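Structure first, then comments.
Removed from the display is one protein chain of the complex; every other protein chain stays in position.
Lettered A and B in written order, each chain numbered from 1.
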Amino acid sequence: MDYIWQGVRDSLRIITGLDREFLSAVLVSLKVAFLSTALATLAGVPFGMWIAEKRSRGARVIMTILNTLMSLPTVVVGLMVYSFLSRRGPLGELGLLYTPAAMVIGQFILAFPIVAGLSASAVVGLDKRIRATAFSLGADTAQSFRMFLREARYGIMAAIMAGFGRVFAEVGVSMMLGGNIRGYTRNITTAIALETSKGEFAFGIALGLVLLTVALVVNILFSLFREWSR
Amino acid sequence: MQVKLRLLCGLLLAIPMTLWAGDVLRLATTTSTYETGLLDHILPEFERAHDCKVHVISVGSGKAMQIARNGDVDVILVHARKAEDAFVNEGYGVNRRDVMVNDFVILGPVNDPAGVGGLRDAKEALRRIHSKQRPFVSRGDDSGTHKKEKQLWTKTGLKRDGDWYLEAGQGMSATLRMADEKNGYVLVDRATYLTHREKLRLTLMVEGDADLFNPYGIIAVSPYTFAHVKYRRAMALIAWITSPECQARIRDYTLKGRPLYHPSAAGGGD
Partner (left out) sequence: MSAYRLHNVEGQWGGFVLRVDDFGLQSGRIYSVTGPNGCGKTSLLRLLALLDRPVAGRVHYGGDVVDYDDGAGWLRSRRRIAYLMQQPYLFNMSVYDNIAYGLHLRHISSAHIRRRVCDVIERLALDPFVRRNAHTLSGGEAQRVALARTLVLDADVMLLDEFTASVDQQYVQMVEEYVRELNTECGTTVVFTTHSSNQAARMSDHPITIVEGVVTACGGGNRR
């Protein structure tokens, strides 16, 4: 038990001392996860809404695929994207492997099915009269759509948060596509993996605490948003 | 609302810009050279002199060469002599240079249930571990250390099957930790051992066999096979690492007073 307490104490020292490597890993994590979640939101929310409107067989098949992809192991995505981005792969020309951009691509693929799938469920659950009601009160197409989005806001926010949660906590894609390069592609999770393998638990615990804190902050922001937009 | 939106867009645009790294050289290397801190000791000076970042991708020697075979790095620093020669002969690498040497050692639990403590003969040690069926933790990742271990086993002619033989599939440090938790035997390069010595319960069992010699080499990825690699930069790094100044730095790199590597580039070191 002492061993763990020692780790926690040392980790607090690392956090309060704003260790450079520590800060860099946190920043990379935030940067890459925010960007990939933002992209997944831009693509996934409209896609999810579109698919939710469709009643066809094809749409149901796509929903099933999305639901399957939600639990896709991160290393499988890593491997897939790796084979595309490697110089030997079809997109090798771009030289993206082992860059944060590669991590963003991999994380985008992780987040997209979650954001799209959960947005679709959120929209399916909404009342069918929302847009018609907005029209009846004098809204134009864009305004009625905005009202529709507003009505779907909790579900869509939850979808975005779930997507962010997945990419922020994943390690497979970041490790395989980023290469865990210090100060460049090393993020919180790959740093934890490395430091734990080296037996540097304090560093790992410090990063774990940050991971927890960010998750907490995001959740608090979400409930504030719920409160504020009632 | 408009202001918020514009702020958000600005933020989203600003993030990708910080993802760009400028001029970089990619070095794939074994986990050991990275985790012992050697590269942190010798690379910053090169980065300053050439105004370029070196991105270190720390994996096993086997994986490092595989990445290089795909053209995804510019230069490799590895320890797997035979595989290195094959790498060069197949046309993937050029200008291999010796960098440094150290040696492998075998660690084991203090009570030494296989009775290998003090042996010089690594093959004999493996035979005893095998006959007592004591836990032996292998890297299992096709790294330089794993290749060396497989060579040793091949020389003994023994089969490694059974619950006692554990393949970690991880880097050197992680494998050491696993051996430590399992009270098993493990083959490790001396530098990594010294780096972790204080945190381990395992102790040194076998050292000094000529078979445990561990040479490191640096190889530029061939610009003939991959036109996009930064060959000149890679050669500049090779020149730096084999230069007398850097060789001296390698020699002087110590951990708690103990040297970890002996420089071996022709003209450098001792």
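Just so we're on the same page, a residue touches a chain if its C-beta (ideal position, glycine included) is under 8 Å from a C-beta of that chain, and two chains touch if they have at least 3 such contacts.
Computed from a predicted model, the values in this text were never measured in an experiment.
Participant: Among the chains you can see, which ones touch the chain that has been omitted?
Facilitator: A
Participant: Looking at A:Gln6, A:Thr64 or A:Thr133, which residue reaches the missing chain?
Facilitator: Final answer for the missing-chain contact: A:Thr133.
Participant: Contact with the hidden chain only, please: which chain A residues?
Facilitator: 127, 129-130, 132-140, 143, 147, 150-151, 230
Going forward, only the chains that are shown with their structure count from here on.
Participant: Between chain A and chain B, what is the gap in Å from one C-alpha centre to the other?
Facilitator: Comparing mean C-alpha positions, chain B is 33 Å from chain A.
Participant: In the complex of these two chains, what residues of chain A are touching chain B?
Facilitator: 31-32, 34-35, 38, 86-88, 92, 95, 97-101, 104, 179-182, 184-185, 196-199
Participant: Could you please specify the touching residues of chain B with respect to chain A in the complex?
Facilitator: These residues of chain B touch chain A: 12, 15-16, 18-19, 21, 26, 35, 53, 55-58, 70-73, 170-171, 173-174, 177, 196, 199, 226, 228.
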